[in-house]
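Sharing a structure below in structure tokens format, with a few things to ask.
All protein chains but one are shown at their positions in the complex.
Every chain is named by a letter (A and B) in the order it is written, and numbering of its residues begins at 1.
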Amino acid sequence: MAKSIDVKDLDIYYGDFLAVQGVNVHIKARSVTAFIGPSGCGKSTVLRSLNRMHEVIPGARVEGKVVVDGQSLYGAGVDPVAVRRQIGMVFQRPNPFPTMSIYENVLAGNRLNARKLKKPEADTIVEKSLRGANLWNEVKDRLAKPGMGLSGGQQQRLCIARAIAVEPEVLLMDEPCSALDPISTAAVEDLIHELKSDYTIVIVTHNMQQAARVSDDTGFFNLKAVGEPGHLVEFNPTTKVFSNPDESATEAYISGRFG
Amino acid sequence: MSTMVDPGPEAPEAPPVEAKPPTRLGDLLFSKVSLVSGLIVILFLAGVGTFLLIQGLPALDASGEATYGEPDIWKFVGMLLYGTIYASLIAIVIVTPLAVGLALVISHYAPKALAKPVGYLVDLLAAVPSVVFGLWGLEVLAPKLLPAYKWLNEHFSWIPLFDGSVNSRSLLTASIVLALMALPIVTALLREIFAQTPRAHEEAALALGATRWEMIRLAVFPYARSGMVAAILLGLGRALGETMAVAMVLSATGTGYLTLSIISAENPNTIAAFIANNYANASGDKINTMIFAGLALFLLTFVVNFAGRWIATRGQNKG
Partner (left out) sequence: MTHTEIAAPQEMAIRAGQLPRAATLLTVVFAVAIGGVAGMLLGSGFAVMVLLAWLVFLVSLTAWSTAVEGRRKATDRLVNALVWSTFAVAMMPLLSLLYTVIVKGGPVLTPSFLQSDMTGFASLGQGGGIYHAIMGTIMVTAIAAIIAIPVGLFTAIYLVEYSAGSRLAKVITFLVDVMTGIPSIVAGLFALSLFIVLTGDPLPRLGLGGGVALSLLMIPTVVRSVEEMLKLVPDDLREASYALGVPKWRTIVKVVLPTAVAGIVTGITLAIARVAGETAPLLLICGTFPEANWNPFSGAVQTLPVYIYSSLNGTTDAKYGDIWTDRVWGAALVLIIIVMALNLIARIIGNIFAPKTGR
């Protein structure tokens, strides 16, 4: 498990509009990579292009290459649906399926593939995934209750459990803590630390302290100018980005002088 | 304005007290005119109930000639209610899968540029007057369906539905036309509901590697469940009260036959169609009988529509 990702000369368009231009990045396996930058600079778009979720938005398309351990995600014969099974995603707002129980929420992805999942097998997956998401002890007595009954932080960890239940290679997180209170945020950040040993994690965040706390590498995205496409300004180990960045724009952003 | 705590039962039903400061004539006039309009709506509906009762209740004693050969008014209304409900249920069975599919085309399947024209076309179906639907159903659709009915009758006459002497102007033909007329409204309601599915749930499903259909089953349908039931009930309400399609297409005399067959010449009749086809030679007691039947239809559609709205609002509250 866990793969590295190489992004080469990635351009992303919405219709004719060039949203992100010329992204080159090497994301290491079993590490946490954070994307930071002001709103609207394309970091979420880049994240979505890593499991082809951007295709959900009408008119969005990608030029360039995304290679996961030697396999191109945009090569001929690649099925976007299969890509998303291998590269999981957690969203900004916790989005458990409202009509399903906690148990069924965790299994939602697995059920798509195996029509008949034996009960003991399913139980194992649920427990493993919930333990993996640091949620087992809190919900083990109410697995049959609806997932919407949990607190925001618990819901988000449930979504992480759902994402890792299908054993993906990579986990993408799009501002996973922006809708959570500080205590829940801390719980999710702890979880990210633990998941790092098994998964390659890419996280988009608005919170620079969070990027500094959880990530090994950091990429700073910015707009070239108003009306121009977004691009990757700097990509370096997190410690370097936050102490001694190569670019003055990065430093300006991190020290809060703009953005 | 009436946000204040209601002081209790002695509180007047009239709208909250106007502020004391001098009210302008214009303001006074305008607010009163709007209030009166609201009251007219109440009056109108009370009038519907009252006048239907005044003219309908004398039919309670009707029998013989005045109930078109049925022993009493209850048997008369019962026969027609059977036909009304039966025809509408068949229509709903036809309409449900069509409307779900059509609504999905507009909300999820059609590319963005195509969704709007498709919606217009469905609305166009709603704009066709019912009498033209009836004309088309009688002159164009019915003859086309006859071979299919013959085939069904030949091979499946052991099923009560396809028994009897085949006729193109059968209950099924009428129900198909009814279904076409209910289709736009059910589709319109369903597409609203489907489009309201939170994007977050759809993306959650897609990010797990769901195909489009799996996403719809995982995120759209569970979310829309109560809305779908409500839409279907409201469509049923529409089909129950529809007159012309049945009156023109269905071959039925009097109160019709109590039969299950949907492709034969001997059909049950519906309340609305019965009234439309018999008003011309009606007079005296027969008018009362027909108005009584209308009252029954009114109650039936009211119950169905009310159930539909109740389920819809309950579903909304649950979120």
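In this text, a residue touches a chain if its C-beta (ideal position, glycine included) is under 8 Å from a C-beta of that chain, and two chains touch if they have at least 3 such contacts.
None of the values given here were measured: they were computed from a predicted structure.
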Residue among B:P71, B:G101 or B:P160 touching the omitted chain: B:G101
Residue of A:E104, A:E169, A:E189 or A:D217 in touch with the missing chain, whole complex considered: A:E169
Option touching the unshown chain, where A:L73, A:M89, A:C159 or A:I254 are the choices: A:L73
Residue of B:G83, B:G164 or B:G241 in touch with the missing chain, whole complex considered: B:G241
Sites on subunit B contacted by the missing partner chain, in the whole complex: 1-3, 13-16, 24, 26-27, 29-31, 33-38, 40-42, 44-45, 47-48, 51-52, 54-56, 97-102, 104-105, 109, 118, 121-125, 127-136, 138-141, 144, 147-148, 180, 183, 187, 211-214, 216, 234, 237, 240-244, 247-248, 271-272, 275-276, 279, 283-284, 287, 290-291, 294-295, 297-298, 301-302, 304-306, 309
Contacts of subunit A with the absent chain, listed as residue ranges: 1, 3, 68-69, 71, 73, 75, 77-79, 81-83, 85-86, 112-113, 169
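Just so it is clear, only the chains that are shown with their structure count from here on.
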Distance from the mean Cα position of subunit B to that of subunit A, given in whole angstrom: 48
Subunit A-touching residues of subunit B, taken from the complex the two chains share: 111-112, 198, 200-211, 214, 218-219, 222-223, 225, 319
Interfacial residue positions of subunit A with respect to subunit B in the complex: 51, 53, 56, 58, 81-86, 88-89, 91, 93, 95-100, 108-109, 112-113, 159, 162-163, 166
